[in-house]
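Apart from one protein chain that is not included, each protein chain of the complex appears where it belongs.
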Amino acid sequence: MNVMEGTPYALPGATREHEELTRTWAPASGLLRWFRQVDHLIIGRRFIITAFIWFALGGLLAGLMRLQLAVPENTVLSNDQYNQVFTVHGITMMFLFAVPIMEAMAVFIIPLMIGTRALAFPRANAYAYYMLLFGGMMVYTALFLNMAPDAGWFNYPPLSGPAFSAGKRVDIWAELVNFTEISALTVAVEIIVTIFRQRAPGMSINRMPLYVWAMLVTSFMIVFAMPAVMVASNFIGLDRLVGTHFFNAAEGGDALLWQHLFWFFGHPEVYIIFIPALGMVSSIVSVFCRRPVFGYTAMVLSLVATAFIGFGLWVHDMFATGLPQSGESFFTAASMMIAIPSGVQIFCWIATIWLGKPSFRPPFLFVVGFIAIFVIGGLSGVMVASVPLDLQLHDTFFVVAHLHYVLIGGSLFPLLGAVFYWFPKMTGRMMNERAGHVSFWLVFAGFNLTFFPMHKLGLIGMPRRIYTYLPETGWGPLNLLSTAGAGVLALGMLVYFGNALVSMRRGALAGADPWGGATLEWATASPPPAYKFLHLPVVHGREPLWEGPENAPVVTGVSTKKREVLITRTLDAEPDHLYVYPGPTVWPFLAAVTTGSMLVAGLFTPWAFAIGTAALLVFMTGWFWPTTKKKEGEAPPNEGAAAA
Amino acid sequence: MSERATIDVSALPDHGFGSRSVMWWATVLVILIEATVFVATITSYFYLQGNEAAWPPPDTPLPGLEWPTVNTIILLVSLLPNQFVKAAAEKMELRKVQIGMIVADLIAIGFVAVRVLEFAHLNVRWDSSAYGSITWTLLGFHTFHLVTDLFDSIVLTVLMFTRHGREPKRFVDASENCFYWYFVVLSWLPIYAVLYWAPRIL
Partner (left out) sequence: MTLAMLSGRGIQSALEPAGEHAERIASLWDVFLGVSAVVYVLVIAFLFLALFRRRREDSADRSRSAFLAVSISTVLTTLVLFGLLVSSIVTGRRLAQMPAHALSVTVTGRQWWWQVDYESADPSKRVTSANELTIPAGVPVRVQLQSSDVVHSFWVPNLHGKQDLIPGHENAILLEASRPGVYRGQCAEFCGYQHAKMALWVNVLDPKDYERWIAAERATSRIPATPEQRKGQEIFMSSPCPLCHNIQGTDASGRTGPDLTHIASRRSIAAATLPNNRGNLAGWILDPQHVKPGSFMPPMVLEQGELEPLLTYLESLR
């Protein structure tokens, strides 16, 4: 039974194509198959699951922090343990979860949404996944060995330098940055190339779904932002390992150099986490209001404007360092100005809801929750953008409240909605809707109970990153309330993820298009077959599935015997040439093991980098050495098959 | 069943040169990433320099100028075989690509040898001052990315002599490799100016 029967772009009677494509695109088999997969559906699923595992661990650490702060002078964690816990919580969420999960969702969804059979550079994609896995394993092993980084996720010198942080803790921070930035940059390159060169014919650049625009913009931000933190982390690694003086004032170095480099990355980083969520919101609002998002051009320009302006805000994290006031005012202006494109997006979504017919199913609830929470975060952001206000609020729990309102409200809520929305496409089954509603309300209530009181705590004087506080401060009751809220939030997360886990096995079977979607991912089976689309689609508008797809042309002539994709032109998506991608191979895994070993050995000696680079070059040669024509991208030999 | 319109792409070629190629786009993006690394490092150089009254610090001699200037000339000369190979690759002329790549590789190896002399004549250690640290690191980053690209080029040169050498994909790879080498050479010029002239002029 051809699983693609009934989907809009499958020509009837294409049984032979189905069989050949199934063989050609078959995942790796055999003993080593887990180490050899390269297909974006498989790698994407792994990426998503692994990123959520880091999320769960980071969440547990947050729970420990809330327990410790629930009452004054608590003894759940010692000061040293608390410093490791809050640092690892931060680096988990920022480096191991937030950016990777957004990239992971894109790895799975983007090729489907633009009508192609592969993500560009499949081997590099596998390599990027292993790097995320190994990076997280390194950090959590360190945590269990009581040698986790402990100088904050932002790792300021001189505290993080050789004079004030003995041992390997901060070196692990520096290597983790290398793991995660290599992973993120690799995926960003793949996403950009895929979006630019592999869109379905007819999907000109102004017909791309808003989610695709969001991921394109995000990937470019990654390209320009992440190198700054890699440079910073290599500088501090060199200071600690071989005695350089980048941040040592006594020999001409400057602690503020770190802050500039780090925040030049750090501010775009949060938009890298946020902009994909904006794309997810657009997808969900459109489908659950039964109409395209209002103001497509304004939405696209807002995404692009947010990305550009986002690179001009970083000094707002340094307002208390004594920089000249006139310079600081520029960053206040930019930090306020960035609210305008975000505002435009929110107004357009509200207009879409107004003009459409909203359906209050869980994905849409999470989007409504996003608006309610994110706007608070945006407003508190405007507050801390003001230098005078920031001088009081900086480094207090007010900022903790702000950042969680924008990150959890602005990114996690859309993500939870998107996971619910795309779950049927990924697994073939629906998540339970009643549990979805329950989890939404628990998460919404729990989140606000946890983080709203923190605005107040910051205003009345509670600084950040403290392992305890004295009873006479009077901060106890609000902290206790916050911890209680964290319990509710945790319960909500358990219900949500429990729902996901159970539904993977027992959820109602979804068809190709359970929500009545508009975009191409809904034009293939759930989950998609290994070859994604039986015939590649051709599109004529922004909402292909709402515009009579059964009358649209399809592409023929793409080989069924090789992993061939259609390369189209960047702006107008006219067909240009055909390109064959490689099949399963173990080289990406080996290269990741080599890189990982080099980075871990680099904790101890600088020679690791010389030896590691040499070894890596050898492995990369193996990776890129072309295989014989028969193996490269072609179907494996099959005894019974008819000759080509 | 009614006839459904189809777009038949079977006659399209199986490769494309220049901005038609996915490898070109990947190369461009890698260039952007590395350029950003260089910009961040050079900005750090001037940031640290701005803090100091004397640059290099007192009692630190200026870096030697002879060897880096020789090396800059070597790199500029390497553009000739580089362009030769690029044009030949785009016309899929195997012999010319093979010879051109060998010449280019030899020149690059010569460059690496002189680079060792450059390091020896920096006249400062990486751990004696922030000036020494940023000088060594900036030169080190460029050396790293040049050496890795040289290795890639040598592997590709070998490949051009195997039976894989005739495939169109290989010629695209060769063309992209030349494109990347342009970046290696051109990115050296501002770094050369910063490392060896900025301490003399500023």
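When the chains are written out, they are named A and B in that same order, and each has its own residue count from 1.
Note that in this section a residue touches a chain if its C-beta (ideal position, glycine included) is under 8 Å from a C-beta of that chain, and two chains touch if they have at least 3 such contacts.
Keep in mind the model is a prediction, meaning the values are calculated, not measured.
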Touched by the hidden chain, restricted to displayed chains: A
Per the touch definition above, residue among A:Leu379, A:Leu509 or A:Ala614 touching the missing chain: A:Leu379
Absent-chain contact - pick from A:Ala28, A:Ala124 or A:Leu481: A:Leu481
Contact partner of the left-out chain, one of A:Gly63, A:Gly152 or A:Gly243: A:Gly152
Option touching the unshown chain, where A:Phe347, A:Phe497 or A:Phe624 are the choices: A:Phe347
Touching residues on chain A - with respect to the absent chain: 78-80, 83, 151-152, 156-159, 163-164, 249-250, 253-256, 294-295, 298, 320-322, 325, 328-329, 332-333, 336-337, 339-340, 343-344, 346-348, 350-351, 353-355, 357-358, 368, 371-372, 375-376, 379-380, 382-383, 385-396, 453, 456, 459-461, 463-470, 472-475, 477-478, 481
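Just so it is clear, only the chains that are shown with their structure count from here on.
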Separation of chain A from chain B, taking each centre as the mean of its C-alpha atoms, in whole Å: 31
Touching residues (chain side chain B, partner chain A) in the complex: 1, 4-16, 19-20, 22, 25-26, 29-30, 32-34, 36-37, 40-41, 44, 47-48, 51-52, 57, 126-134, 136-137, 144, 148, 151-152, 155, 159, 164, 167, 169-170
Touch list for chain A against partner chain B, complex: 11-13, 120-121, 185, 188-189, 192-193, 196-197, 201, 223-224, 226-228, 230-231, 234-235, 238-239, 242-246, 248, 251-254, 257, 260-261, 264, 535, 538, 551-558, 566-567, 570, 575-580, 613, 617, 620-621, 624-626
